[in-house]
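Missing here is one protein chain; the remaining ones are kept as they sit in the complex.
The block that comes next holds chain A.
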Amino acid sequence: MEINTFLKNFADILEDTDAALIQQETVFRDLDEWDSLIALSLIAMADEEYSVKLTGDDIKSSNSLNDIFEIIKNKA
């Protein structure tokens, strides 16, 4: 799997955030739009695109989008 595709997939679940802000080092929790529904969307996206079951604790233990990417890569 590829980081740029992952970043695009993540940008796709957002509605109000400029895609340019979605970078490897982006701290997703600091995005204005981040909330529990986006967290559920991230879990659903990981399942749909990568067949990976991401947990709430995986998200909790991550800071950057790259952290999430690494977790998905390890579970895939």
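FYI, a contact is a pair of C-beta atoms (placed from the backbone, for glycine too) under 8 Å apart; a residue touches a chain by one contact, two chains touch by 3 or more; residues count from 1.
Assume contacts and distances are computed from a predicted model.
Set against the options "Nucleoside-binding protein", "Imidazolonepropionase-like amidohydrolase", "Short-chain dehydrogenase" or "Branched-chain amino acid ABC transporter permease", the UniProt name belonging to the omitted chain is "Short-chain dehydrogenase". Checked against the full complex, the candidates A:Leu7, A:Ile22, A:Met45 or A:Ile71 give a single residue touching the omitted chain, namely A:Met45. In the full complex, chain A contacts the hidden chain through residues 13, 36-37, 40-41, 43-45, 48, 55-57, 59-60.
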